[in-house]
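Input: a single structure, listed below in structure tokens.
A single protein chain has been omitted; all remaining protein chains appear in their positions.
As written, the chain order gives the labels A and B, with residue 1 at the start of each chain.
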Amino acid sequence: MSESFLSIRSVRKSFGATTVVQDFNLDVAPGEFVSFLGPSGCGKTTVLRMVAGFETPTSGAIVVAGKDVTRLRPNQRNIGMVFQSYALFPNLTVAQNVGFGLKVAGMGKADIDARVKEMLALIKLPEFGDRYPYQLSGGQQQRVALARALAPKPKLLLLDEPLSALDAKVRVSLRDEIRLIQKNLGITTIFVTHDQEEALSISDRIVVMYGGKAEQVGAPFEIYNRPQTRFVANFVGTLNVLEGTVSDAAAGKVALAAGEITLPGRLDGARNGEAVSLALRPEAISLGEKAGADTRLAGQIADVHFLGSVIRVKVAVGDNVVSLDTFNSPSAPPPEIGQPTGISFAASDLLLLR
Amino acid sequence: MRRLWAWGAFLLGLLYFVLPLVGMTEFSLKMRRGEYSFDAYAKVLGDPRFQETFSYSVVMALFTIAFGVLLVVPTAYWVRLKVPRARPWIEFVTLLPLVIPAIVIVFGYIRLYNTSSWLPLTGSATGTNVLLMFGYATLALPYMYRAVDTGLRTIDVATLTEAAQSLGAGWGTILARVILPNVLVAVLSGAFLTFAIVIGEFTMAALLNRPAFGPYMQLLGANRAYEPAALAVISFSITWLCMGLIQIVSRLAPKPPSQPN
Partner (left out) sequence: MASETIRTAPAASLRSRLPVNWLGLLPFAAFALLFLILPTMKIVIGAFQRPDGSFTFANVANLNTPSILAAYWISIRISVASALLGCAVGFAMSAAVVLGGLPRFIRGPLLTFSGVASNFAGVPLAFAFLATLGPVGLVTVFLRTQLGIDLRLLGFNLLSFWGLTITYLFFQIPLMVLIITPALDGLKREWREAAEILGATGGQYWRMVALPILFPSLLGTFALLFANAFGAVATAIALTGSSLSIAPILLFAQIRGDVLGDPHLGYALAFGMIVITGVANGIYIWLRARSERWLK
């Protein structure tokens, strides 16, 4: 990729004997929004901190806009960063916080004031310049932190779990706001989160990390619908797993306790009798008959959770319990527990996990 | 670079603190000409005046601690439970002894409670002892109050009180059986600190003319050469012991649940 703006090349980081990040490679295009998604301790924050310059890679290189910054100190990198804990300077007003990066760069007062005004308008807090951080709500503080990071026109924006400390409602609205601002400014952004919904909704691409490695890199649609590893499949979204054994590899047949499934051409290389796991998203399964379905299994309603607009139904199918969602309809009461039922889905929606 | 600077600052500080301790220890061992000996210690420990003044100060310290606990624990508890609005005022008052020099306070005592006043405490030995004890309690107040208040912060005073009340406990029972055991570590810390302060206190005891350990040390220092150094070592060891006990007590205590920041 010749047009990559940020390039992380074979980066490894160890603290003593423990390796936190191993052989991490990533190229980010200009203006791209990339999320690092993974559980805590997966190394996503460490990679971000190496890009920021707070940690030095044990080996490998980090290149920003064609310049190797691996050994550069954080204050020479011209990168903007937003922290989970906001990290606003409590002794400075909102305006002084936003202007901090400009002031240390030696910009004149008039220019600083103009830029601060512009940034406060951008985050829709134009009247808040004279307030101190403690006078703001969490969401407002984080918006100020975003403005502070963007004020010096950084080449790269790093967001370290910026929404984790906020309430659910604020989290969603600020998420959309961040994405909007990022698109308008066209700034290349890396976003670290452990929340898959956040990552899926906001990103151009997602890097799913586990154990210090990138498990899969791809667009949200791809990550969700075509997970390449068992970890990605389990970590991103809800998944039903059907355990079975290959009964006829050539014909693509898998035997389950509740019946047989045919996966044409997808069991190449498998042995007959080999155990396989088939995974299916809840929204891919229908209660009763679904248009375009080619596979049907019989089962029994095991549990019903009424969630408002959606009803999550658990169906016992042989040894497996399968979750599926149906939309609420005022005229149709939810199914009853114990009632026999059938489920249907398209075999092509099945994910094969080995 | 930063680490080098840090080590430099630290080692220089260490030297400043260790040298006087080494100096006094070495000096205290030099009483016998040409060799180190414990003669100075033997002399000091064998002196009946040492034994008298030291035990006097120990007894005073114990009374001060008892009084301090009886005064501070219920007050700090009550402030937290019922009159949180009084907290800034109480805190202000407890910090005053750090600001008003002890010599000024004791001067006030002498003038306020002399033989011709409305409360002639200095008229009798017992009265003066009581006055000195109150004086010590005043000096220890900032430390005692802070320790207890910090201890109370880690427990849920209101819930504990309501739980005890719902089981039929009266105020005395609540304080003695519920609150005190929960802040025992804090109280003990304050107590050891009080002990260290009282044992070495000079100004108040000297001006009230009581035979305490502090004035005895000063008297000895003015008249002898090696014994004062031995006394300093003994006194320093007592302070260490008190602080060590605070450490041990707080380490043995169950950790309070960690609070979110």
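Heads up, the rule we're going with is that a residue touches a chain if its C-beta (ideal position, glycine included) is under 8 Å from a C-beta of that chain, and two chains touch if they have at least 3 such contacts.
All figures in this text were calculated on a predicted structure; none of them were measured in a lab.
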Listed residues B:A42, B:V93, B:A125 or B:L167, member touching the removed chain: B:V93
Touch criterion as defined above, residue of A:N78, A:S164, A:Q228 or A:T341 at the omitted chain: A:N78
Contact residue for the chain not shown (choose from B:A9, B:A125 or B:L167): B:A9
For chain A, residues in touch with the removed chain: 52-54, 73-81, 83, 85, 87-93, 100-101, 103-105, 132-134, 145, 148-149, 152
Chain B, residues in touch with the chain not shown (by the definition above): 2-3, 5-7, 9-10, 13, 16-17, 19-24, 26-28, 71-72, 74-75, 78-79, 82-83, 86, 90, 93, 96-112, 134-135, 137-138, 141, 193, 196-197, 200-203, 206-207, 214, 217-218, 221-222, 228-229, 231-232, 235-236, 239-240, 242-244, 246-247
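Basically, only the chains that are shown with their structure count from here on.
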Rounded Å distance between chain A and chain B, as computed from the means of their C-alpha atoms: 57
